[in-house]
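Here the complex is missing one protein chain, while the rest keep their positions.
Each chain carries a letter (A and B) given by its place in the written order, and its residues are counted from 1.
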Amino acid sequence: MKHRSVIVAAIFGVAALGLVIVFAMSPAGGNKDVRSPILGKVAPALTGQNLHGGTVDLDSFKGEWVLVNFFATWCPPCVLEHPELVRLSKDDGGQLQVVSVGFQDSTAKVKEFFADNGGSWPVITGDSGQIGLEYGVKALPESFLVGPNGRVIAKFEGGITAKQVTDYITKAEAEAGADTSSSKSSQEPGS
Amino acid sequence: MNRALGLTGLIIGFGGSIVAIFMLIGALRTRRADLAKMGRAYSLVVLAGAVLAVVAMQLALAQRDYTILYVAQNGSSTTPFLFNVAAMWSALEGSILLWGIILAGYITVVAHKVRKRMDDPLVIWALIVMFAVSIFFFGLMLTAANPFVANSPAPGFDGPGPNPLLQNHVLMAFHPPMLYLGYVGFTVPFAFAIAALITGRVGEGWLIETRRWTLFAWGFLTAGIILGAWWSYEVLGWGGYWGWDPVENASLLPWLTGTAYIHSVMVQERRGMLRVWNLSLLCATFSLTILGTFLTRSGVVQSVHAFTAGSVGPLLLGFFALIVAVSVGLIGWRGDQLRSVGRIDSAVSREGAFLANNLVFAALAFVVMLGTVFPLIVEAVAGDALSVGPPYFNRMTMPLGLTLLFLMAIAPVLPWRKASGELLRERLWWPAWFGIGSLALSVVLGARGIAALLAFTIGGFAAGSAFRQIALATRRQGWRGLVGRANGGMVVHLGTIMIGVALAASMSFMSQGEFTLARGETAHIGGHTVRYVDSHTVEYNNRISLIARIKVDDKVVYEPRLNRFRASGQTVPTPSVKAGPRSDIMLSITSAPSEDDPSLGLRVIVWPMVTWIWVGGLVMLFGTVLAIFPGKRRNPLQAVSEPTPMELEHSR
Partner (left out) sequence: MTEVESSASQNGADGLGPSADEHVGVADAPKGASTKVKSRRAKQRQRWWWWLLMAGAALAVIVSSSSKPPTEGVGEERLFYLASQLKCVQCVGESVAGSAAPIAVQFRSQIREQMGKGLTNDEILDYFASRYDDVLLTPPSRGIGSLVWVLPVVVIGGCALGLGLAIRRWSETSGQARVMTDEDESLVAEALADDD
């Protein structure tokens, strides 16, 4: 009988110990890795009306790095992030093609926002909620880095900085270079 | 000034607990009774410290003393009086302070109750354990969760006030104290259990000592959980009363093990069996309250109720690990003395039913625990992210819940030791008809669906059993047939059955819809019509409210609100609920009318029978109070198992 109670106590002790270890290992709120099922996949189609009437199509930027940014004028971190996007944007003298999607926002407000805060890259507004779901947008702002091969390379949740994005591209290009030079490349043709 | 006062209080509490432990251990070693006799005095010192700290915090909150960081973060000049008092437990540090004063209160009452028996090692050890717990919590407040951290506010600074969700309803002022009275209350039986293990007096004496304390803590925990459900129903509105949120689960876990204990302890009192099991249940209950606090405070799991992280997490986790290690170690060490005296004669007996009940409660606790921590385990082991949500919990707990209802029907009529089939059939005859009647009634009223009908039938069966017991007891004993553990227990059963049936009904037959209504427009849902009359805004001290007037069935006017809190800028809807015996109608504004779009976004939910959850809760509490009153006089030591002479000596 003594043996049995010792064994049962030991089982409970080990189970509780395991639990403690799992808890101790778990990062406390907010530090979780950014994950998305669409990473590495071909970026979902992105077409729509530009602010000024023309059409925007992600496919037309194939062959270059594109940052797809989801934002809204009513979202404070999006407003904070905006100058960084201006710094990045090729259309405003930066080195990267930026495409923005106004999520659940009115065209008039977005137009006013861009007029006030600068930025001349393509912006899709209007019925854009569907696009957000296609990309798996959880909370604004969110940005997706699409590689020259048309695949989603990275996802950024929350406000980004220009440096964060350019560093990422430099790293990815260096890796891709090393990859193709070594052997079996998993890269798509055209990368 | 307030800060100095508060810190002094904390230091007195911390120091007092340490001194108390030294004195009590000294008393044990030197066998000097005079040292132990001071137990009550030590507890009063600790209580005085806790009261001083709480008074300082309340003064600081009342004066909006922003030189204290906690007040700067949780106070605001616009917060109304009641919520300003409740601001003390609306964030991490203050809620630990609440924990501290409740613990000090419990220690003082226990020390007072046992003041004449301070020469008994069991009692001394129990007090030592309680003071040790108190050292931990006061230590926590002096280090990682200090409520009196200094702050130098800019001139004209005004705080944001408590979280808007927490200022939205009066219930928030009462839910945490209730819950904590329950959580902390389990310290007392736990302390006696550990003391019994240490002194080796693991017989039935310590059980009788703590029976009422356990019921008391259990009652408050029940009240706290139900108030919490009510709060989320009234305030969150959309998600209903129970969302299987990690923090809600954390409060449910000790309740499950505590409820299992309340039942299985009767087997030990009567038959001397299940000693290891009962000790384990108590230790599990107390450690689960600490684990629950850890989950709420560490930010490991995401939850509506969770407070932001800090260095509190590792400390609480360490304390949890310590409690488990001590409990498991002691139970393993005393294993040989914990051998049962009695044995079970038949599965069809009262004790057999209690065993089944314990199995189901343990299973429920296991499922809830597994579902809560499973995402963390998968993340740690495989690196995958997955969610375990309400569909999982509902599917897993429903069969277990129905089994419990069924046991509730059978168990009360079972005699101890062994029951014959004939006896069972005789006693269950009317309860069974009650079940059939309830099934017929619900079918006639239009209820469909296997789960709901099973719940109604078995619920009726169980209610029949409980009524039968109450009727027989009152017929024999008059009003005394209502008090005492077993009779009060039947009233608690009735409350539980009400809640079970109401849960089944509200989950199965709820209907909901979302509408966009222009002024004067009507929508139809669940046999009701909903018409948007008009809306206006009202400015309050701390918020601006949009109030819409909605006419339901062309009679009753509902006024759901959308509040925008000035201090934080957050928008929080206040749903409008009108309760009825058959169903509640809940209206909640989803989008306010604007200049562009004058129509109102409205969500309508028709919840059947929800009122009966709260009524059931009240009945449970009433039953608990009845159970705490002593029933027919009976020598508690007249148990079946022969106690050893030593136990007889001490537990009187």
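In this section, contacts are C-beta pairs under 8 Å (C-beta built on N, C-alpha and C of every residue); 3 or more make two chains touch, one makes a residue touch a chain.
The shown structure was predicted, so the numbers you read here are calculated from the model rather than taken from an experiment.
Contact with the omitted chain, checked across B:22, B:374 or B:467, is made by B:374.
The residue touching the chain not shown here, chosen from B:33, B:347 or B:538, is B:347. Note on the undisplayed chain: of the listed residues B:26, B:415 or B:580, the one touching it is B:415. Touching residues on chain A toward the chain that is not drawn are 35-38, 103-104, 129-130, 132-139.
Where chain B meets the missing chain, the touching residues are 236, 238-240, 243, 245-246, 302-304, 306, 343-347, 350, 352, 355-356, 359, 362-363, 366-367, 370-371, 374-375, 378, 381-382, 384-392, 396, 412-418, 420-423, 425-427, 429, 432-433, 435-436, 439, 443, 447-450, 453-454, 457, 469, 472-473, 475-477, 481, 484-487, 489-490, 511-514, 525, 573, 588, 590, 603, 631-634, 638, 640.
Just so we're on the same page, only the chains that are shown with their structure count from here on.
Residues of chain B touching chain A in their complex: 276, 280, 287, 294, 298-300, 302, 306, 308-309, 313-314, 317, 320-321, 324-325, 328-329, 331-332, 335-336, 338-339, 373, 376-377, 379-380, 385, 596. Residues 1-6, 8-10, 12-13, 16-17, 19-20, 22-26, 28-30, 32, 35, 106 of chain A touch chain B in their complex.
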